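Reading through the structure tokens given below for one structure.
Here the complex is missing one protein chain, while the rest keep their positions.
First chain written, first letter: the chains are A, B and C, and each begins at residue 1.
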Amino acid sequence: MLLVLALAPLLTGYVRKLKAHLLRRQGPPLAQPYRDLLRLLRKEVVLAHSASWVFRVAPYLVFATTWVAAALVPTFATGLIFSYAADMIAIVALLGSARFMLALAGLDVGTSFGGIGSSREMMIASLAEPAMLMVVFTLSLLAGSTQLSSIAASLQGPDVGLRVSLALALIGLIMVAIAENARIPVDNPATHLELTMVHEAMILEYSGRHLALIEAASYLKLLLYVSVIACVFFPWGLAVAGQGLAAYLAGLAVYVAKLAASGFLLAIFETAIAKMRVFRVPDFLGAALMLGLLATLLLFVTRAG
Amino acid sequence: MALGGLLWCIAALLAASVAAIAVARHRAATTFVYAFALGVTTVALVIAAASLLAPDALSGALTLPLGLPWLGARFRLDALAAFFLVVVNLGSATASLYGLGYGRHEEAPARVLPFFPAFISGMNLVVLAADAFTFLFAWEFMSLSSWALVMAHHRRSGNAAAGFLYLLMASLGTLALLLAFGLLAGPSGGYAFDAIRAMPPSAGVAGVVLALALVGCGSKAGLVPLHVWLPLAHPAAPSHVSALMSGVMTKVAVYGFVRIVFDLLGAPNWWWGAVVPLLGGVTAAMGVLYALMQHDLKRLLAYHTVENIGIIFIGLGLALAFQAAGMRGAAALALTAALFHVFNHSVFKSLLFFGAGAVLTATGERDMEHLGGLIHRMPLTALAFLVGSAAISALPPFNGFVSEWLTFQAILISPALPQWVLKFLIPAIGALLALSAALAAACFVKAFGVTFLGRPRTPVARDAAETSSWSLGAMFLLAGLCLVAGILPGYFIDALAPVAQALAGAHLPRQHELDWLTIVPIAQSRSSYNGLLLFSLVALAAGLAADVIHRWASDAVRRSEPWDCGFPDATPVTQYTAGSFTQPIRRVFGTVVFRAREEVHVPRPGDSSAARLHVQLRDVPWDLLYAPAAGLVDFVADHLNKVQFLTIRAYLTLVFGALVVLLMVLVVWQ
Amino acid sequence: MSDAGSLAVGAILLVPALSAALLALLPDDRTAARLNVVATLLTLGSAVVLFAVRPAPGHFLIVDDLNVVFIVLSTFVGSTTSVFSASYIAHELEIGRLAPAYLRFYHAMYQTLMFAMNLALLSNNIGLMWVAVELATLTTVMMVGIYRTAAALEAAWKYFILGSVGIALALFGTILVYLAARSVVGEGLDAMAWSVLVGSAAKFDPALLNLSFVFLLLGYGTKVGLVPLHAWLPDAHAEGPTPISAVLSGLLLNVALFAVLRFKTIMSSNPGALAPGPLMVSLGLLSVLFASFMLYRRHDIKRMFAYSSIEHMGIVTFAFGMGGALANFAGLLHMTLHSLTKSAIFFCVGHIAQVKGTQHMPDIRGLTVSHPLLGWGMVLGVVAIAGLPPMGIFVSEFLIVTSTFARQPALAVVLGLSLLVALGALLLRLNGLAFGDPYGSNEPSKASFVPVFAHFGLVFAAGIWLPPALVAWFQHVAALLS
Partner (left out) sequence: MDRLSLDIAHLFAGGLVLVSFMLLYQDRMSGLVNTFASHAVVVSLSVAWQAYIQQAPHLYITSAIALVVKAFVIPVALHRIIVRLGIHGTIEPVVGIGQTMLAGIGLVALSILVMLPITAQAGTLAREDLAFSLSVILLGLLMMVSRRNAVSQVIGFMSIENGLILAATGAKGMPLVVEISVAFSILVALIVIGIFLFRIRERFDTVDVHDLDRYRGERP
């Protein structure tokens, strides 16, 4: 658990740095996110008069749920302890509850921007979640399980081979990940332009430690998705429980490498693509949903063939 | 004997309703009736729970010399009945508890008190009935008493119409069931369920019966497109009655379906497993979309009932499909998921309606657009309502998630089914299910956020007052149940085992022996969920973070105006309203599902009048089914009505014509 | 034994006849009303005696299983109606709608009507029965026209014309039956006696029987109010005094139906004759369908319930037409319960119309608020007549629909749907009548609720529990009919 907590900001910082480089800027140092968090933590909290306890509790819950969810993903080794506590559906649902709380918090103060944020966020989520679940279907139908560890394990197996549906699922998952993490082209974490912002609008009223927690949560989320993609579609080098420390270290190394690679790809993607209008997002995610469904159905066809 | 005890409870309830007629005007009547109902239903609840845990010991049959003389009124208590009795009496007990406080605000107690116990007893009778006549009698009695409750506030506009539509649809359902039982019983009139079980109908007849049962029970449960009455009638009743109707009566309808299709109808046919889940999926998606478009809190909840009924029917349909394919274990899983969701929905839907009732009594408002900021004035209600919202949105660690998770697991087994139609159909239904779950979350963010959060939009909302402690007690009881059933689902699933065993011929592996109280439907390697662990982990993490932060980092707080991206204007009008919240989703789905049309009237510059957004939604099933039917009746009535105004000579001509026709018939005959 | 029975029979016939004569002479209206009640109660008492002992069938009179049910029912409803009529007529006198002279006439006619109906039920001679029905028709015609308003006279005139035509057709049918019987049992009274006819009907000439049944069905069916012979019924109910509407719906229709049943038994005991079932089923179904649609456009409350009477008579005819032990049982039950319910409804309606001073439904609103007893009585009545539990009609409709669906699905579906249509109309009206904000005068009603709730109590009890003796009785009769 601590590992993911430690790694998450690093990933974000890494992506930011890369983007800056691609834009010919010399971006913030890798450790910048850590500094942000620490500074925010030390600042005092400014609360609106109309804020209720929901507003104050939300950050902790958001952070905690996301953290737990991230910790449940087999990052560098399968069959970790507690991995049976929740399967992939549960993880998706956990993220869902985090979003639920956040959206409520966005509505709590009673400002127009919080409303915009929450409503758009829920609209996006209402499409992203089914898409995600469809991907989960594909994988679990393939692996005969919804346990991430066993999915990874079975995908490691030789009999999987290369499948159309897998590719589709991968694309779908990536699209969902982009949407869920409020990256370009769905959302832009770096802007406060009211017409376009979604995630930022929700947390507009936050400050101090609350903001820190939420930021941390979003870092974790990014990490979570990346590592899910990594461990499911590129399951090589995952250590299996009880193989001993060496294996764990190897797995860890491979894992970090994977993170680096995917972060790199993400950065390139983001710089290459422009932000889209809010009401194009449904089409985008609808496409993801369709892909997921298609993947599921194609699965039967390929099974049949 | 358990059954006898239950029947005595029912008799006591009926007696109470008769007594209530006499004493309704008295001031203490409210307390008396609700307290009595609370006591009796609690007893019934205990008996039912006991007989569910030990079905072999306590189940039994009984025949009273009532109803059809040569048949008698037959009652039977088996595992299925016991489970639904638990649901019914749990809901009724909490409703009575809530009523102890809520009933004080009732303006016309004489129109509520006599029918409340009658309604409860009617639902109990339906579940216990063991022959067609008693079943339908109780069924219609239930509808009738609830109709009376819907008509309690008959002076409020629209309630009379709601009651009319309700009773009409209920009678349509009863008619369908009547025909279904007519088919099952055969010309000899073997109305007893045992007799029907003894001679299961042929495949064709069974198909017709299934269709009739879908109409009959679906119209009561609110399957699309038979749902139109539900969002009108449920909110019209007093809130604790709405809770009963929405949370419990729809479950009685589900019971009727299960009893007929799983118990009486014999072996299912595979296409049943295609039709029923499809209906369920459509119902779920439509229901939640309707709900999103509502600004009336209670109506929104009613539409969510439609959605959850859809989810339940998905589970039931899957069970049928698996049964037809002979996959007993899978059938048991699907059935358990459906029944568990029945229980869960009854719990959190009652909770939510109680919350809505509290809001209603505190502010006199059902329209969310006039509420807001209530969390400051009624924090406890808000907390309970929040729990309910999380539960109905299928968020862990609450109970709603567990049952939907089980349903997903059942869907994931579907590829093993032989029929290609099902192979392709059921994952699509899964997509619908996921969609409706996500939309439900969105909808309850709206419901809770707009009602309780933000700043009050009207004076009534600003100076609302917390509701009575009785009502709060009822709400927190249910909220606690939501959490317990969410983190310790194993025990509940085990309790459902005998039901699944009886209906599907198999049951899930015993859950509560597993370490850490994990639930494992099929196999550890396949899927598992541990609510307790998740809950404790999250709590741990949150506590840890809070602790760390408050110890090492600052915990200073400064209150100030909201920043709002630098906008100083702080009138509550600028808040996001329910309408604006759902606008994106309306844009996405509305045009397809509701033929939604938005017109924005922006005044010309210089014109100081407010800009106006007019949204028009159309209820497609209504336009396609009900409006034509009503039009047809009107048309026929209009044209036949001319016969009322003929001359005597014309009437004589009718007689004459009849005579001549009959004589001709005679001639042709011979 | 049997002489006690014949005594009872004599009482049933003589008490009404004598009291009719007496009432015609009696000037004082209070005592007249009381005498009216007493007479009907006496008749009821002597009718109940027939359960215990019954005389041997004579040439003109007979008491058998079939008509005892009808007699007790009609005498009972007759007595309760007389109680109701006492309070109703008193009010009519107050507001001066009836002159005392007409009142005397009214009471005399009431008893004459009782006499005629009892005679029709008791007669063992098809000719005598015909005369009795004719007499009943004439008396009711008189009473329908008693208010002497244009509408009332017009209704009476229509009733008279259609009724006499029906009676004429029935007479022709009767003659045909006699002809059919004559060649078998020989000339004379025997050829017109039920007791003889039923036994030897097998040897009758089928063609004659068929012809006769067509005429009898149309003739007496006019009285039953089967569509398309129904035209007199709604107006006669709407324009006459309410007690008469109650008696019409509750009793006279039954008596006519009783006649049809008698001839049906003859028909069905002759193998060569065409089955009477299909004719009755089609006429009954037509009536149900037609009446349930006609309910929608009604503004006059009494006329609406008159149409509902047509509907229910259609149901009963349908049931008897379907035949079979179950359906016949249901038909008998339905007929009994319907006359109880409908007369009770008319009691309510009468008081409501008197309190509100109108029969025009749009002007009657919110009764449960302004007059709780009347309003809830109305609700109860509509619930009962619509066949919803816990009231008894649910039982009979349950039996009819289910037993039909197993044999003739299409018919059952049509029947069920038209019942639904009727329910819709009744509910629509009930919403206006009983609920919403009250409208019109709020003066308390000096109504006597004993008859109303006595009837509803019986109907309710029938819905919950049917006494085994009654059930055995009905089953026996049902077996006779099929």
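Couple of notes before you dig in:
Here is the rule we use: contacts are C-beta pairs under 8 Å (C-beta built on N, C-alpha and C of every residue); 3 or more make two chains touch, one makes a residue touch a chain.
The shown structure was predicted, so the numbers you read here are calculated from the model rather than taken from an experiment.
The missing chain, though absent from the view, touches B, C when the full complex is examined. Here one chain is not drawn; of C:Ala156, C:Ala246 or C:Leu399, the residue touching it is C:Ala156. The residue from C:Ala86, C:Leu103 or C:Leu138 that touches the chain not shown here is C:Leu138. Between the chain not shown and the residues C:Gly45, C:Gly127 or C:Gly440, the one that touches is C:Gly127.
Considering the complete assembly, chain C touches the hidden chain via residues 125, 127-128, 130-131, 134, 138, 141-142, 145, 148, 150-151, 153-154, 156-157, 160-161, 164-165, 167-169, 171-172, 174-176, 178-180, 182-183, 187-189, 192, 205, 207-208, 211, 235, 238-239, 297-300, 303.
Mapped onto chain B, the interface with the missing chain covers residues 644-649, 652-653, 655-656, 659-660, 663-664, 666-667, 670.
Here, only the chains that are shown with their structure count from here on.
The leading chain pair by number of C-beta pairs in contact is A-B. Between chain B and chain C the centroid-to-centroid distance comes to 44 Å (mean Cα coordinates, whole Å). Centroid to centroid, with C-alpha atoms defining each point, chain A and chain C lie 78 Å apart.
Residues 157-158, 161-162, 165-166, 169, 207, 210-211, 214-215, 217-218, 222, 228-229, 231-232, 234, 274, 279, 290, 293-294, 296-297, 324, 326, 368, 383, 386, 388-390, 394-395, 398-399, 401-407, 409, 412-413, 416-417, 419-421, 423-424, 427-428, 431, 435-437, 463-466, 468, 471 of chain C touch chain B in their complex.
By the touch criterion stated above, chain B contacts chain C in their complex at residues 65-70, 132-133, 136-137, 140-141, 144, 151, 154-155, 160-161, 163-164, 167-168, 171-172, 175, 178-179, 181-183, 185-187, 189, 191, 633-634, 636-638, 640-641, 643-644, 646, 648, 651-652, 654-655, 657-659, 662-663, 666, 669-670. By the touch rule above, chain A contacts chain B in their complex via residues 1, 41-54, 60-61, 63-65, 67-68, 71, 82, 84-87, 89-90, 93-94, 96-97, 99-100, 103-104, 106-116, 118-120, 122-123, 125-130, 133-134, 137, 140-141, 144-147, 150, 192, 194, 201, 204-205, 208-209, 213, 278-279, 282, 289, 292-293, 296-297, 299-300, 303.
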